[in-house]
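Note that one protein chain of the assembly has been removed; the remaining protein chains are unaltered in position.
Let's turn to chain A:
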């Protein structure tokens, strides 16, 4: 009998505790987002820092772009994130807006046993390699671009992503722009029918395979190329210059894109003009509902994104991401003011 009383007492305490504790945090604003895995490290770092400064809590779940898009469409989260922009018609259908929050670059990388970092390639040759038309490293087409290097007579093994991914989307978008054969034969998508090679899951998988397989070439996000110290290709851009992947070459590609006249920010940053533009640049997008339910929450969301643009650059560069150029931020702010509404009223005032 005594035992039962004791248990009941404990249970009561537990229930009271469970009932009371959430109310202690009721004042706190909580924002939920989900989507692309590529920007997850920087988004969570920003969220952490922002929470310390403002006590607005941002939960970002890295569930993949596809999941993020599905969840914002069904209105179960406050914002979604996708590595590839949605088409304007799709945004319209679901009442969404999109804007880029961070820039990343895709870098073709290869096994260091071939030659030291900085092998020069044109987009056409790169596409021929991935089409399996060029199959050996000492092919004249590669050798002619690199007269000062001695290339080995080794078979090329293509490493591509096995999971549908934003990186593949950006990379095949670039190949489709520079090669007719690629465009008509393989095309642009998050997963494409690769003509040859082996599939690796995730950026970390692709980086590992490129490091471990003799004669391998692949493509990874810039951060993974830097952190794994992979040898990268120096690629010819639209202006005919060979450029190396770096913060400034990515940023120039973003600056030279025509954001102002874009339809719903459907801007793809591959193969952009500019002397120093890195040709395989891509932005990671945020998706939000045009008509927000609560002014307070909408404001808190935009406050966070504005804070990221303003104060997040150093953190981004530290993690090998590329901040959005200020000129683009101004355009995005105007879009917020015009397009995002709660109760029919604009939420954001750019001049504030």
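Throughout what follows, contacts are C-beta pairs under 8 Å (C-beta built on N, C-alpha and C of every residue); 3 or more make two chains touch, one makes a residue touch a chain; residues count from 1.
Heads up, the rule we're going with is that contacts and distances are computed from a predicted model.
Novice: Unshown chain, UniProt name, "Glycine--tRNA ligase beta subunit", "Pyrimidine operon attenuation protein/uracil phosphoribosyltransferase", "Phosphate transport system permease protein" or "Chemotaxis protein CheA"?
Specialist: Of "Glycine--tRNA ligase beta subunit", "Pyrimidine operon attenuation protein/uracil phosphoribosyltransferase", "Phosphate transport system permease protein" or "Chemotaxis protein CheA", the absent chain's UniProt record names it "Phosphate transport system permease protein".
Novice: Of A:33, A:67, A:85 or A:245, which residue touches the hidden chain?
Specialist: Missing-chain contact among the listed residues: A:67.
Novice: Write down which of A:197, A:218 or A:245 is the residue touching the left-out chain.
Specialist: A:197
Novice: Touch as defined at the start, partner being the missing chain; which of A:41, A:88, A:189 or A:346 qualifies?
Specialist: Only one listed residue reaches the unshown chain, and that is A:189.
Novice: Would you indicate which residue among A:29, A:145, A:213 or A:315 is in contact with the undisplayed chain?
Specialist: A:213
Novice: If you put the missing chain back, which residues of chain A would it touch?
Specialist: Where chain A meets the chain not shown: residues 63-67, 69-70, 155, 157, 162-165, 187-194, 197-201, 208, 212-216.
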